[in-house]
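Left out: one protein chain. Kept in place: all the others.
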């Protein structure tokens, strides 16, 4: 990736601009491909757990083109906007929600070589940028001028504030052990022992907080289709709605990738199975994490807003703090 | 001939007969518990204080004991039907009925003494003319039915609920009926502690049907009374929130009235 | 000090969790409900008015459409009312068929409640599992009477169809299967901590309040009052079966959940006994006059439907059509307590409370 660094250092020119676009296109298509098939996979997994087929019409027996058809439909749908909506914000909200979800992807190392930006503080960057999406959701809830949407937006903001802190704190243990915030370095540190074994409490806290960040069951309160109908995006349709949907699943992608990197040892193979290429290892671990999210969604009910807050502040936060202390002691004594 | 018909034909006679008897009734009321058939079921049920808390507890204990098996029930019914014979002479109404239609009803209803007991209690506690009419509705599972005078309707309902020998705590149903000559309210009360039911009726003027609401006694009566208001146009006094509950405020007319003309623009 | 403003929120008529067309105008402060006003009548079809122009047999299909989740009990209540009024005898075999059909219907109705309630709480899978079993019941009833929802099975004085060949055996096989699935439901949901947190202490009321509001069914029994008309005033041949009345203690949504789950098990007990006692042969129609003309008089009967006490009042003038027909619809009565329960509750609890009351809008609006 020498030439990429060279490119970054070179002077801006129109040819550079196109080069950037060309090298980011594969990533974009990988991500979009993932999103397409993650939605399908989720529907299929839910289907099989619930004793039905899931999509099985469009694109053969397995409904392989179902999401493509859905997206096409969303694209050609009429773009509706409530009369009383705050027009500029309504227009802006999907973009605010969507753009950070792609920005965080640049920090994630998929294999040792496939990495787009090797930040020194990749971890911090990821968490900071991903927090921006909530602003988009809040904006959407406000701008729609719909009471349900407003409630969804408020819930989302409250949820983000309560869960961002344990999310970050649960990572302090990992940082303590690896001594770095660079994601590549963190993976390299896990060559023999993945951090899930070293930091089990941290892992659990992180997964819980990540679920809340992703607005997925059991923490899907901003959407809560049985209470708030669809929460913050109730007034969105067509392509704007697709943006929210896309953001949601890109985050699922990013968060699963981050969990893989931080706790499951990224592309590191299980010792003795090193002949399997590293990106396959990454994909396997990543898929397990994604599946886990879907499995949870098929099983658990939703928490109530006040219970969510209580859980976040009274259980998750103290546990995360205790984890930091514990990690520090363990680190001091044994490493 | 059904009960109701022969009953109405006897109404005048009844009024005549009840009044002179009323004095006796009051006197008898004191000794009534002794030969009251209800006493057979367990005297403690009757003497339960009428305050809600203890009575509901009682309900629970009696109900969980499981109901009497059918054989037991028929026994109690038999013994109930034995009783009225001794009381027979006290009820001239029945006697007349028999004379008018001798083959129709061979024996009085097993629930007749129960009804008599209710009537006595009401007469004693309220007024002699609180009850317009009282009969056992034989076609409705021998249901004791009390027809209240509009003036005493609310107080009878209150008495039925609160009196310790009555304890009709549960309001099962309340609705209105439009007989073309008058309107009627039909309320079905049930006593969980005594496993007895009673129907309370009241006849209303059809031109201007109004009656005091039972909602202050039973909150559960609120919507059904709204329904009666909505569909029959009976207005309830002291109702907390009288509104057209099913049809909407702009509906014209009262559909369940017999003279209702449906108005539909499209037809 | 932050100034907050109350806002009016229309929950429904189109809302996924109102289970029909039901509107609830709530005044909320943030997510706390200050006041709730139910608005009903969107599904009012005037069954009682229509019935005044219909013969008694013709009313039966209309009752199917009131509480469409347990149409069998609705069929039964009107037949029972007319039979009581006319003093008709129903043959034993018909009674058994009625009871088997009604208890199957009760399980099916509770299954729908179980599935949709958990859907309200936020998980989708139990709904599908419950509907798998419900589908089996519906298929059984379909074989029996030729419809999946609007059965129109009972007739005054008996039932329309005899059990088809092998049907009783199918019911017999279904009972152990359903028991096993019920255990599965308990394993899946009953111990789930999130679920427990959502329902425990939610929508709580006392025995006195329950009676005050004329609640019936599981809504009343959840407070600890063992009041079930199948025991209190045994109709049909319920006195022949041994079963318990499940009662709760706390009077909250959790107790209601437990009651309903236990009721399914009790219904299976009744089914088991009914299938065992099922007479070898016999008539399915009693001696009924060709034209049904009940004598002049009035009758009120009530039976236990899955949602509570369903009653039927008929005032007859001795004609082919009823003079006045009135259904005591349990959902209509049960729904009255809702504004009281919702006061001061969280928005999320609104759904948990409304779902726990278990209403069917077709019945609420009549």
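Order of writing sets the chain letters: A, B and C. Residues in each chain are counted from 1.
Methods note: a residue touches a chain if its C-beta (ideal position, glycine included) is under 8 Å from a C-beta of that chain, and two chains touch if they have at least 3 such contacts.
We adopt the following convention: contacts and distances are computed from a predicted model.
Per its UniProt record, the hidden chain corresponds to "NADH-quinone oxidoreductase subunit I" from the list "Sarcosine oxidase subunit alpha family protein", "Phosphoribosylformylglycinamidine synthase subunit PurS", "ABC transporter permease" or "NADH-quinone oxidoreductase subunit I".
Shown chains touched by the hidden chain across the complete assembly: A, C.
Within the complete assembly, C:196 is the residue of C:7, C:196, C:237 or C:265 that touches the hidden chain.
For the chain left out of this panel, the touching residue among C:150, C:236, C:250 or C:273 is C:150.
Residue positions on chain A in contact with the hidden chain: 45, 47-53, 295-296, 298-300, in rising order. Although one chain is not drawn, its touching partners on chain C can still be listed: residues 54-55, 57-62, 125, 129, 132, 135, 139, 142-147, 150, 152, 160-161, 164, 184, 187-196.
Simple rule for what comes next: only the chains that are shown with their structure count from here on.
When chain centres are taken as C-alpha averages, the shortest distance to the whole-protein C-alpha average belongs to C. Of all chains, the one whose mean C-alpha position sits at the greatest distance from that of chain B is A. Contact analysis places B-C first among chain pairs (by count of C-beta pairs in contact). Rounded to whole angstrom units, the spacing between the C-alpha centres of chain A and chain B is 67. Separating the centre of chain A from that of chain C, both taken as means of CA atoms, is a distance of 44 Å. Against chain C, in their complex, chain A makes its touches with residues 46, 49-52, 147-148, 151, 154-155, 217-218, 220-221, 224-229, 298-307.
For chain C in complex with chain A, the touching residues are 7, 9, 15-17, 30-31, 118-125, 128-129, 132, 188, 192, 194-195, 197-198, 346-351. Within the complex formed with chain C, the chain B residues making contact are 2-5, 52-53, 56, 59-60, 63-64, 66-67, 69-70, 137, 139-141, 143, 169-173, 175, 177-179, 186, 188, 192, 195, 199, 218-224, 227, 231, 245-248, 255-256.
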